[in-house]
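A single protein chain has been omitted from the complex, and every remaining protein chain is retained in its original position.
Labels run A, B, C and D following the written order; every chain starts at residue 1.
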Amino acid sequence: MFYREAGQFKTSYEADQALFPIRQDRIGLAVILLIAFVGIPLTANDFVLTSIMIPFLVFSLSAIGLNILTGFAGQLSLGTGAFMGVGAYAAYKLTSLFPDVNVIVMVLCSGFFSAAIGAVFGLPSLRIKGLYLAVTTLAAQFFLEWCFIRIPWLYNYNASGAIEIPSRDMFGILVTGPEATPLTRYFIVLAITSVIALLMANVLRGRIGRSWMMIRDMDIAAELMGIRPLQTKLLAFAVSSFICGVAGAMMVFFWLSAAEPSSYSIKLSFQILFMVILGGLGSLSGAFMGAAFIWILPVVLKFVPGMLGFDIEAATVEHLTFMIVGALIIFFLIVEPHGFARLWQIGKQKLRVWPFPY
Amino acid sequence: MNAIVSNLAQPVGQPKTAERDLLLRVDNVSLSFGGVKAITNISFDIQKGEIRAIIGPNGAGKTSMLNVINGFYHPQEGTITWRGEVRRKMKPYEAASQGIARTFQNVALFKGMTTLDNIMSGRSLKMHRNFLWQMAWFGPARQEEIEHRRKVEDIIDFLEIQAIRKTPVGKLPYGLQKRVELGRALAMEPELLLLDEPMAGMNLEEKEDMSRFIVDVNQEFGTTIALIEHDMGVVMDLSDRVVVLDYGKKIADGPPEEVQASQAVIDAYLGVSH
Amino acid sequence: EDTNYVPLLTYRTGAYAGSGIHIANGMHDYLAMLNERDGGIGGVKIAIEECETGYDAQKGVECYESTKGKNALVYNPYSTGITLQLIPKASVDKIPMLSMGYGLSAAAVGNTFPWIFNVPDTYWDGASVAIKYIAEQEGGLEKLKGKKIGYIFLDAGYGREPIPLLEQLSTKYGFELVQYPVPGKEMQNQSSQWLNIRRDRPDYMVMWGWGAMTPTAVKEAVKTRFPMDKLIGVWWSAGDEDAAAGGEAAKGYKAMNFSGVGSDFAALGDIKKLVIDAGKSQTDPSSFASTLYNRGVLNSVIIAEAIRNAQEKTGKKVLTGEDMRIGLESLDLTADRLAEIGLADFAHPMKVTCEDHAGGNPVFIQEWDGKQWQKASDWIEPMTDVVRPLLEAAAKEYAEKNAPWPARTEACPN
Amino acid sequence: MLYDIFIGPFVQMVEMPDFFLQVLWEGFVAGILYALIALGFVLIFKASGVFNFAQGIMVVFAGLTLVGFYESGVPALLALLLTIGVMGALAYGIERFVMRPLVNQPDIILLMATIGLTYFLIGLGEFVFGGEPKRMIAEELGLPTGSTAIEMGERGLVILQHIDIAAAVIAILMVTALGIFFNKTRIGRALRAVADDHQAALSVGISLNQIWAIVWFAAGLVALATGIMWGARSDVSFALEIVAFKALPVLILGGFTSIPGAIIGGLIIGFGEKIGEIYWGGLVGGGIESWLAYIIALIFLLFRPQGLFGERIIERV
């Protein structure tokens, strides 16, 4: 009975189509935003900001990106890492070519490059489907990774082959580079992620979002209803890659501050895919939940033995972390294949009928 | 409801034979898959505003015929004339944009979406706000969304599925899924509505409901309907003309009573006369 | 209780664990031995904490962030990728970073990189030694003209680092340099590279391998019947398992080294007795005193000596990162001192200065005799004259690319 | 430039025939080894529609177990038997704790579960066996280790490793055996039925539990064979897991469900990759092997979306 919707009547379609039609959800969101914008900055230390919150937000954003492609448009992609890399390298090149332009503008612009590349690799999706499509995205992954290594122009001919982010400021405050405070970087990442998430929430509940889901759920029927499959899929590839690109650029600009090609390897692709699936395919809030689980859990697990007073070797902790994360992934898939988002919904459903079991 | 009245509505009960009233004509169409001849040299036509039934035994080629009409299959031979224009190799989405909508034999709803979204998806072709507007939401995009939502709500009312508006369709019972599918096709405001066994798996009461919807759609909005159905009661009561296929060939074509009496049809399809 | 906190970024998991485990053991065991035997350094125990990176840059940064708050004295990332990411961070956080014989070569320029140390050598020193050694075999640098030298390397920051120097030397001495990159994913699948090598028939091969890449390369070299005595690995390709993968047939494989071979050192005896036999380490006794293990020991020796030095210089017992930097920057590890700590001849004496954080110390060549590594040459000096200007230029370029790069503010300790 | 692309490589092939033969041989061997991994994937895919991502780590795991037993003093052949036992237990465990609860779930969920399994096995493997690479006990198992050099012309030499020949023989034997198993037995038909529709398979009385335990065990055996062969070439280490990615293009090329497809796909990729890398790779800086296989597969796919031997993707309304 805690989660009670009764008595909340929608009197207009506007109200019914709001993002969060139910009051409890709106309150919940407000609380989360309050924590994110006020609570965390006031309480968190540098470690929490740089090693937990910033990566968490970056991953959430890329999970949103992948979710659009895989969760909403139904095109399985294993190339997320590389698309993020395109964003990172594009942003890096842009900032070194136009050193005076605001980095944030550059980070956002980098998305267009990854969008273009994503669309190119999306072309075969017209003919190739499902797991078979995974191979084209894998081709993208490995080919782009190879480009990051083999085209020295991309990393300004650095001997190390890595990109290193120079310090840049905005309105007199350092926003990138080692001297930028974690808090500044946190706020930027938070702002970009929330704005993009909001914009995407809008797109997804409208015509375009629906057309993606139509393609996902039954492409033949969608086509017979007037959806042009190629255009729709390419748009999904482009939008998804755009977001992943921005996330990739943020990853190196506001988090790692230097990146090698291996930072954008297939491992990253899988990490993001995990987040999307565990969070719930086709759910924006799921992207956040999945990112939290996959990124934060291992970090936290590392500290558990120490806190409990066990003296376990770092490597053993790592092994155990692997096992636990693997087992939990399977566990959660079994509990709810549709991810945390669905789990949350069912939880709400239970709250609704509480204290009765159903 | 009037909102979705097609502007091409035809007064009912007028003679339906004039050539200018011809909506679609199929001429000598043949279709085969590898060795299987699904359709052999079939011709028939559909008049504006009529309910045209296609019947025949299982595997006769009825579904394939619909697939040919809306461009999902491309016949090896023959032509299709749509509103006086001969068309070839049309893409399915082009057929949709020309006003052909359909439902499917094996329900082909978008399983991950709610009833509302499924029906809204039928309006895709009528919505035009671009990506940027959609991102911003407030303003034109929302306006458009609400405008179409109104029409969709009309359809929901019409089909009496208000209660399941927000339910994901995957979990609905079969009969309701078929109804939602009809709603989705109606949302396209089609000129020609192709129904593939809309009443399979329904009990009598639901068949009655469904019949009522079909008749209403036909009469009130003048939508032309091509209907595949195995329940002879329904076919006989609803249709204006019936074409009968067997093994990919046309064996009869005409008003229901005539067809029902034809010996060829009885042998091939009906078995004992009904 | 006061301690000096030394985090060790190690990897005992992942694709590079094969090399990483020995390093980690060596580093850990020496420091643990000091705690056992001497009660730490200067009477203050060393708090040793390993953080597992899995050779992964993201996790490396995470380790750094999670430990730096505990007053970390120095970082040893053991991955060029992690080093690159930490260079700017460490410089801002004022914690020295010791990348012993790896990382960014340009970091040797202390004026630009006051917080980064790469004694005893940079990769460029190493590459120059390899070329010098080849020249010695051929009978002089001028004999290099017209020779073909292949360079097979792990295609990552690590393996690409020496290329600029090798190219420079190739133009200077007129030999042809042929590159054979091995993608990280294909480490264990090098048949293409070795087929190419077979076709190109280089006179010598220089190898920058790490983890599973090295043993695979050695095996492939044996398979394609490349003359093993013409294959020279960097000091990170000098592991015992690396060569053992080729077995008897790998006889003649050479690798550079700058840390002691074997267990005949008093300090190692102490480690064995006080740490390993006492069950205070993860070291598998059979891998004790292997090349990479000893490398890890040397790493800890430098840390320990820097701590001692810093304690002397600052008069404090419990140090901070900044104190540690002073200790590192005025480190002078003489032969006498090495003997004093029970490691006579374990390494070449090394001295760090404000200008030179690497030292360009000589290295020697060891050779696999089919069962064991044997020392096969004397100490060979790198071509400092070629390397140093390149280092200066690279440092300058780095600072420019990363402008505004903070100028050195730390006074030289002496 | 044009010469380098269109003429040079062919001139080289003709001028150095021994080398060309060697390249072909290496391509053949690589192909066989890829095929071995792909075979493991095909088995499970065919029998459950699951894309088993964990095949790569199973290879490592099998290899490590074998070497682990040997190192702890068990004679080689006994170690082999024990390892087979362990793979059986693993198969049972996977069936019981991963597959059974996930019956009838969409492909992607099952794919994810196998990735979760991969994580788990990596952790477990490193926990039990440690992270160091281990030497494969090929000799002790009675596999040939030497090499034969065939002289050709004056300086020409083609070197054949005996272990590679053994790998080819084993692969061909396994493919034949599995091919017969799938096509000629009632279980084979049941496997394909399961892959199509879990629920319907249940409804006609096919025991998914039994079937899955069988195929995972078979995949475990294939993994063991793969582990021995790959391990003998390099070493048994966790880095090997990555090689499994190579199986993907092979699989896609051959078709997910075809056993001969795995072999033929493997060979196409093996030859294509080696020839591409050796004769053309240098033009763009080398290392193209890391993606060439995918591009080859992609090109084939554009013409046959279901792979060379895959079952037609059914599209019907």
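Keep this in mind: contacts are C-beta pairs under 8 Å (C-beta built on N, C-alpha and C of every residue); 3 or more make two chains touch, one makes a residue touch a chain.
Everything below uses one rule, namely that contacts and distances are computed from a predicted model.
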| item | value |
| --- | --- |
| Hidden chain of the complex, named as in its UniProt record, picked from "Dipeptide transport system permease protein DppB", "Amino acid/amide ABC transporter ATP-binding protein 2, HAAT family", "cysteine desulfurase" or "Dihydroorotate dehydrogenase B (NAD(+)), electron transfer subunit" | "Amino acid/amide ABC transporter ATP-binding protein 2, HAAT family" |
| Contacts of the hidden chain among displayed chains | A, B, D |
| Which of D:190, D:214, D:228 or D:293 contacts the chain that the document leaves out | D:190 |
| Contact residue for the chain not shown (choose from D:206, D:247 or D:301) | D:206 |
| Of B:40, B:79 or B:105, the one touching the omitted chain in the full complex | B:105 |
| Residues of subunit D in contact with the chain not shown | 103-104, 186, 189-190, 192-193, 195-209, 257, 311-312, 314, 316 |
| Interface with the unshown chain - residue positions in subunit A | 346, 349-350, 353, 358 |
| Sites on subunit B contacted by the missing partner chain, in the whole complex | 33, 36, 56-60, 63, 105-106, 171-176, 197, 200-209, 211-212, 215, 230-234, 237-238, 269-272, 274 |
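Assume only the chains that are shown with their structure count from here on.
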| item | value |
| --- | --- |
| Between subunit B and subunit A, distance of the C-alpha-averaged centres to the nearest whole Å | 41 |
| Inter-centroid spacing, subunit C versus subunit B (mean Cα positions, whole Å) | 74 |
| Set of subunit A residues in contact with two or more other chains | 142, 146, 149, 220-221, 224, 315, 318-319, 322 |
| Per-residue overlap in subunit B, given as positions that touch at least 2 other chains | 72, 104, 108 |
| Touching residues on subunit A, where the partner in the complex is subunit C | 45-47, 50-51, 55, 96, 142, 146, 149, 156, 158-162, 164-167, 177-179, 255-263, 265, 267, 299, 302, 313-315, 317-319, 322 |
| Subunit D partner contacts - residues on subunit C that touch it in the complex | 11-18, 20-21, 155, 179-183, 185-189, 191-192, 195-196, 198-199, 211-212, 215-216, 219, 223-225, 241, 244-245, 284 |
| Interface residues, subunit A side, partner subunit B - complex | 13-14, 17, 199-200, 202-203, 205-211, 213-214, 216-218, 220-229, 235, 239, 282 |
